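The other protein chains are all here in position, but one chain of the complex has been omitted.
Labels for the chains are A, B, C, D and E, by order of writing; each one numbers its residues from 1.
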Amino acid sequence: MTTEATSESPYYLAAGSEQKAIRIACERGLAVMLTGPTGCGKTRLVRSIAAELDRPLVTVSCHDDLTASDLLGRYLVVGGDVRWVDGPLTTAVREGSVCYLDEVAEARRDTLAVLHSLLDDRRELFLDRTGESVPAAPGFALLASYNPESRSLLKELKPSFRQRFVTLSVTYLPPEQEALVVQHESGVPEDVATALVRSAVALRRSEHAGIEPPSTRLLVAAASLVAAGLPLESAVRIGLVNPLSVEGAVALALDELLRAEGVLT
Amino acid sequence: MTTEATSESPYYLAAGSEQKAIRIACERGLAVMLTGPTGCGKTRLVRSIAAELDRPLVTVSCHDDLTASDLLGRYLVVGGDVRWVDGPLTTAVREGSVCYLDEVAEARRDTLAVLHSLLDDRRELFLDRTGESVPAAPGFALLASYNPESRSLLKELKPSFRQRFVTLSVTYLPPEQEALVVQHESGVPEDVATALVRSAVALRRSEHAGIEPPSTRLLVAAASLVAAGLPLESAVRIGLVNPLSVEGAVALALDELLRAEGVLT
Amino acid sequence: MTTEATSESPYYLAAGSEQKAIRIACERGLAVMLTGPTGCGKTRLVRSIAAELDRPLVTVSCHDDLTASDLLGRYLVVGGDVRWVDGPLTTAVREGSVCYLDEVAEARRDTLAVLHSLLDDRRELFLDRTGESVPAAPGFALLASYNPESRSLLKELKPSFRQRFVTLSVTYLPPEQEALVVQHESGVPEDVATALVRSAVALRRSEHAGIEPPSTRLLVAAASLVAAGLPLESAVRIGLVNPLSVEGAVALALDELLRAEGVLT
Amino acid sequence: MTTEATSESPYYLAAGSEQKAIRIACERGLAVMLTGPTGCGKTRLVRSIAAELDRPLVTVSCHDDLTASDLLGRYLVVGGDVRWVDGPLTTAVREGSVCYLDEVAEARRDTLAVLHSLLDDRRELFLDRTGESVPAAPGFALLASYNPESRSLLKELKPSFRQRFVTLSVTYLPPEQEALVVQHESGVPEDVATALVRSAVALRRSEHAGIEPPSTRLLVAAASLVAAGLPLESAVRIGLVNPLSVEGAVALALDELLRAEGVLT
Amino acid sequence: MTTEATSESPYYLAAGSEQKAIRIACERGLAVMLTGPTGCGKTRLVRSIAAELDRPLVTVSCHDDLTASDLLGRYLVVGGDVRWVDGPLTTAVREGSVCYLDEVAEARRDTLAVLHSLLDDRRELFLDRTGESVPAAPGFALLASYNPESRSLLKELKPSFRQRFVTLSVTYLPPEQEALVVQHESGVPEDVATALVRSAVALRRSEHAGIEPPSTRLLVAAASLVAAGLPLESAVRIGLVNPLSVEGAVALALDELLRAEGVLT
Partner (left out) sequence: MTTEATSESPYYLAAGSEQKAIRIACERGLAVMLTGPTGCGKTRLVRSIAAELDRPLVTVSCHDDLTASDLLGRYLVVGGDVRWVDGPLTTAVREGSVCYLDEVAEARRDTLAVLHSLLDDRRELFLDRTGESVPAAPGFALLASYNPESRSLLKELKPSFRQRFVTLSVTYLPPEQEALVVQHESGVPEDVATALVRSAVALRRSEHAGIEPPSTRLLVAAASLVAAGLPLESAVRIGLVNPLSVEGAVALALDELLRAEGVLT
């Protein structure tokens, strides 16, 4: 595990062995699936991998209404004529970029179906609208992520799809490293960063039904408010308690936990 | 808390500390979520913030059928050729305006997905139809609101979305200030304004199942009718009782409450 | 209450105080909601208001599939070029007409969302397709109606929408006035009109499960048939009993009630 | 009641008083609803009325996917330009024809909503796509039909819609007249026609759960097969038993009934 | 019943009286419905009828998403202009062909609605997009089929639709004739054909829950494999057992039945 951050990936201070495995898989032409809780740093990890592979990164946030055309491209009428415009996936395949499908379990199955020929040894993308087969350029890599906790029954990925990816589970940074990140990104002093991370760890461990684990991003947001002059208590409330709770009972449990950590009084 | 109203925001006489926190968050590039009951003044607060930041305000009322194109823009055929027309969100990002997504929990998830790259440290908007990435101009701020009381299970915002916002909960003005607003906006004398606000407070406190808390706007409407010459009783019925109740039983309970406050006889 | 009918509104002989309240609300820029049973004269009342305000009236019958474009307008391709055509709501806003949304509870929520900026103190309509903001011209008034009896759970208007309207509940004309209307519109002698109205009152009071209250329009229809030479009994059957009942049991109950009123034998 | 058939309406030998009532309603500008079982002759009655009124007849078979555009018309691109093409309802309104909406309860509510302004004293059709209001030309009449037996809960017409029509219930011809029609249309001798009608009457009276009442049209079809040389038994089976039954148990009950009438052995 | 096969219909060796009844119905302008199990030869029978009537045959396989336009035709943009292209039904009506709607119960009701004017004595097709009424050319005949066993509740044809057809139920060929067909189409010796047909008869008689009756087509397929050199046992497994069963329990029951018939060992 390394704590060195390259200038291209200043944030992600972690999990060197995982990063190595992902890089190897990408280099062998294997697609990679990352699983883990919301906000544990999957997106940042992918950016770090792309920097290490020295390839551009194309990110697609998946959702219910993402169509195959949104990935592949479409015909547009320009000047009375028709021009094909590549979608982000086609661009990545053609240019040998890293393509990252964030929250892939949210996508519709028909949209995922266009990936099949990319994910076996054909390694090509078929554009049914133009009849073109686009072979993956050298350097092309496909990564995807989903959160096993939040998946619903309707959205469960099919085994035949999951078996097309090697799969790593990712989790939060170790506390000391997360505190360094919070300090670095927000400009707060070490003790504030440490107190916020300590609170986050307590919240993530909590087994209270309605409490959601806070992301590193949220800690940075709360810390930013402190750095900008808000009192710690206000910043924690606005930046941590409120975004995590929508019900009174949960807010009370949160308060109690955070008071135990000394960030609320 | 200040009771001074600037000429740009004549109405919102309140919550100075909240307004300061929101301003700081916007200046630090953090997105802000406002929660609170219907009609407590969230929209007005946003207008006040935009005035303070001295930026134009773009408001989008969210709903089930708001598409990503409605936010981002679309191609239009003009004179046989095709012209891209920015949507309200793209306009705000490009011009560094304040963008306010009212009732954001009503929007479809795919529509919300276009916000992701704006809400992390990329701070840019990706127009998939044109392939353009629009970086947020200086001054761009994103605010959103939802009403935790009215959200349905289907419409619940995902934690991964909520954690992208610092979050403040907003509620009604204190009675004396609300009365000042009602008086100022409608032109009724102080005692009428005070009686109406007193009724509103009673209704908001009521635990009767079907009684909805009246908005400040509704009090101003009822007061306007009085100012225009309608008897108080008629104005209260038309402007307060009827809009709040659709069932006979509720109307009776309302009547009773309002008689207790002396605005109905 | 006045029984004078102006030449512009020959029918609506009623509810002077209600009409005055509506006129005042319109003049103060408040939107007005009318509630009441089917066929009690809401549409006619709106026409009478428009006549009194001396503004053109634009009526939109709301339904499930009314789109925002149906209200706002759309681009049409004409001669190879594109022309924007205002929808009925935009026309009314631009020209300062009275706009009446009949059965507004039937409309889809996304369609109603376009009304929001018209219904608060912005008083402007935003055309997202053109990017134009259309301020309400002097004289613009917005009225809407729904029938609280027939609303389904799915169609219930949201409190945040209902609180944007002052609200009057409307009901049938008093019997003597309704008889005058029936007589005037159909040309039947007074006794026939009176008998028909007496029957209608009995039907409206009936608590028999399947009996629907007849509208004034239906009484006029039945009376017209009598005036055209059909026997009273046939006319009542064709014009009153049949349109009100789809089941045998209800038809029998109707017959009994109408026999008691002497219009069937 | 007349048994004379004009050359324009050779079939409908019936219900003179009903036909007169319908004609009067049409002439008074009232819309007419016909109710009754499948195949009792509603369509033929409408054709007879149109012939009597000496106006062209436009028939629209309603169904789930009939859009407002299907009734009103649409823009078509011809030669690079756009031309408006009236739909069948607009044509009828413009030309003063009789418009018949067959099985109107099958139509979607939004499609029915376009009828509202035609069905009250405005008597005009609003084409929202062109902004044109088309007043009903002299002679325009609107008739509709539905079968109260087959309506489902989802398809039930709203009272506010039903109350816009005077309503007649129609049923099968008396046996002697139906036999004359069967004889006239198929060319079979009187005894065959009489036997078939007697069977039909028995089937219509049957209270056996699955037996559907046969239409006059079906009797004519069976009779046609006899006239073309098929044995009566085969013709009855192919033309009467089979179209009426989809289950074995019902077929047996049908057989028994028909054997009792002597048309099967 | 004839065992003569004309050169145009080499397969259908059957049911001369049925074929005659269908021909008569077609000649009298009556629409014909064929009911019966999957694969009993309905399609072949229709081809035989078309050959006998000496008219071209247009077949449409009905399904959930078959639109009215798929039957009637549509406008296509060619060379900047718009050209109407007839659909298969319109073609058949215009040219006096035989039109066969296979599995008509699968079609959507709105699609079936376009048939109504063809199925009564108007005998014309109305193209709502062009406003054209196309009268049926001499020789036009309409046949349809459905399988009463497989119909679901949602797909049940309405009585008003079924009563527009004379209806024949069709079933499998008698064993000796089916064996002749299998022998003729595949080229296997008589004993193999006989054994396969005997197995089919046993399977069709079986009351085992999951066993589906095999079609004649399937017997021909299995026989073809034998004729091409596969061992009988392999051919029966690939061509008969596997296509009929998706569950192990059913496969075992099938095996047992087929072993009893001597085609599996």
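By definition in this document, a contact is a pair of C-beta atoms (placed from the backbone, for glycine too) under 8 Å apart; a residue touches a chain by one contact, two chains touch by 3 or more.
These numbers were taken from a predicted model, which means no experiment stands behind them.
Taking every chain of the complex into account, the chain not shown here touches A, E. Contact with the undisplayed chain is limited, among A:E27, A:D64 or A:E256, to A:E27. For chain E, the residues in touch with the chain missing from this view are 38-39, 43, 59, 61-66, 70, 74, 76-80, 85-88, 91, 102-103, 106, 147, 150, 212, 214-215, 217-218, 221-222, 224-225, 228-230, 234, 238-239, 242-244, 246-247. Against the chain not displayed here, chain A makes contact via residues 17, 21, 24-25, 27-28, 30, 33, 35, 68, 75, 77, 80-82, 108-110, 112-114, 116-117, 120, 128-129, 131, 148, 151, 156, 158-160, 162-169.
Simple rule for what comes next: only the chains that are shown with their structure count from here on.
Touch-path distance (fewest steps) from chain C to chain D is 1. Central chain (C-alpha centroid nearest the global protein C-alpha centroid): C. Taken over every residue number at the interface, the positions common to chain D and chain E amount to under half, indicating a different-residue contact. A straight line joining the Cα centres of chain A and chain B is 31 Å long.
Separation between the centroids of chain B and chain E, computed from CA atoms only, is 62 Å.
For chain A, residues touching at least two other chains: there are none. The complete set of chain-chain contacts reads A-B, B-C, C-D, D-E.
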